[in-house]
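Dumping the structure here so I can ask a few things about it.
Each chain you see keeps its place in the complex, though not every chain is here.
Labels A and B are assigned to the chains in the order they are written; within every chain, residues are numbered from 1.
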Amino acid sequence: MITAGIVGATGYTGVELLRLLSSHSHVEVNCVTSRELAGTAVPRHFPNLRGRLDLEFSAPEAPALGECDVIFFATPHAVAMKSAAQFLAGGARVIDLSADFRIRDIDCWEQWYGTAHECPDLVAEAVYGLPEVNRELIRDARLIAVPGCYPTAIQLALLPLLENRLVDESRLIADAKSGVSGAGRKAAAEYLLCEASESISAYAVAGHRHHPEIVQGLETAVGGPVTLTFVPHLTPMIRGILATCYAPVRDPDACSAEMLQHAFERRFAGEPFVQVLPQGELPATREVRGSNVCEISVNYIEKSEMAVVLAAEDNLVKGAAGQAIQCMNIMFGWEESRGLEGIGLLP
Amino acid sequence: MITAGIVGATGYTGVELLRLLSSHSHVEVNCVTSRELAGTAVPRHFPNLRGRLDLEFSAPEAPALGECDVIFFATPHAVAMKSAAQFLAGGARVIDLSADFRIRDIDCWEQWYGTAHECPDLVAEAVYGLPEVNRELIRDARLIAVPGCYPTAIQLALLPLLENRLVDESRLIADAKSGVSGAGRKAAAEYLLCEASESISAYAVAGHRHHPEIVQGLETAVGGPVTLTFVPHLTPMIRGILATCYAPVRDPDACSAEMLQHAFERRFAGEPFVQVLPQGELPATREVRGSNVCEISVNYIEKSEMAVVLAAEDNLVKGAAGQAIQCMNIMFGWEESRGLEGIGLLP
């Protein structure tokens, strides 16, 4: 049994961490911080936890936090970078769900996040927490940068194609659709039910913060430059991301639906949380609601010589809190699926 | 470890039983029947079970069914009454989620369900599976009639008032709002997204099958006649029931919000799945989505001398599959919450 603390757990990533950790047999959450809600019972803020978590929010300076074995940051960007070092120095492992340690190029990070990075040294040390890529590195890491929600789905959809040099890496497209919880719990007019329901729209067409993160992952896989057009869409639902990825195949004569299917099945064989669907079946975000699974469907459009790969995940689970726990399980040597056995809620 | 079979598991109650039983440490599901889908892999029909349940639908006559320790009926009405006796004779326990054994007055049942009852003897034996009322009887029962979704919420909301003679039992009103999953998975135009979303409407104002079931429970508590006006509403959401119950208090001079609150807290003290909210807090169905909890809020409107009790539940869990499993746990002497620990999915 270890002890866990969560910094900044008042949003959707926070409540999802709490939901999952409260059922984790090896973890006791004993500190949850929020400057604004300090002193309030956590279940008062998150009523689904009534009777399941007997804890109050603490101020971020709470000493109990420093005694935790693992610290999760569920904060906006530019918070974890200020205090991660101190927790690491105290001997804790740190799992950051924000963007602070995801991008290795500090200039690039500073440009997208609009502030100076205060802890570039730890960026170099941090391990990008995508178990399907970095499982071994995660095992020994002190500091994990949990991938963003879009980057998780899009990398899982494209990596097998790129690693096997099956497609033209200079002409990739990811058309991604996210539920509104991806925007967090902030009270902005555009995410009101009356604005966001019964409508779909694209946003950040000119550029999105997850773009450099995705490209970094894809370029690492290829060992060279990758060009990706990425358009995210706000979809009228609470949870879920569907990424529809388009990649022109490199050698149409050698390509077939079966060949692509095998490449994906091989790549993800044994992965506990990636399900390559049988050929011809298509994913839906409802199939993974509340679960840590990412469903992938591989299609080949012969006429346009195009691989179309669909990846569906719950943005708050495999796209955030679930993946963080998967990393924790690896770091502590536990079964990778511990605490993540929950089956998706359908309907 | 016991073995369980589910008859007719192709609808929403069925998939919810499968979701919950698949995570239950003491149960192995080894037979799931559907005449129509016999031979199809269950996860092909319910994709949230992919990788979690390796079973095909069997024909209803499958011998494996007869060997199960417990049989769940997730069928439309008038199915369980035809074969429950045979399974009981074979030594199994039977938990019927349909209406076949809920109403003790056979004439009344036949009138509402429009067919002759083929097994009146078992109606007399069956225990109405509301643990908050019949826990001891459930322990020793061979046959459980799991309450309907509306009856669960409305009885839990009204019982403490009636048992304590606090209200006028001749003037009760239950205005209930249900998500669309209450109608099942049948392909009827009125439940299409384009018909049922972005709208609310009442239905069955002239009379609903759950009315006699609710009244039977309330009259048992009172030991005399009860008059209830019950109006169900179709609400544009997937899961959840909110029952808003109105009961004129018998003795306004002696009544207060605190007194009502205490009556409810006393009545449900120790209940694992009833949460009486602190005075002034109101429930929302989202707070219990996917969990077996029923949240109850008691209010007293002094000016109109009216108790207003709100009960929120997930109609597929506490209103169906979860309650069935709660009964099973009691029947087999296990911890009542086993397999029902899942925390509600919020948001």
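What we mean here is this: contacts are C-beta pairs under 8 Å (C-beta built on N, C-alpha and C of every residue); 3 or more make two chains touch, one makes a residue touch a chain.
Remember, it's a predicted structure, so these values are computed and weren't measured experimentally.
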| item | value |
| --- | --- |
| Number of copies constituting the complete assembly, 2 shown | 4 |
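Going forward, only the chains that are shown with their structure count from here on.
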| item | value |
| --- | --- |
| Fitting subunit A to subunit B on CA atoms, where both chains share a sequence, rotation angle to nearest 5 degrees | 180 |
| For subunit A paired with subunit B, centre-to-centre distance based on mean C-alpha positions, whole Å | 36 |
| Residues on subunit A engaged by subunit B in the complex (per definition of touch) | 12, 15, 19, 22-23, 46-52, 181, 185, 198, 238-239, 275, 284, 286-291, 293, 295, 341-347 |
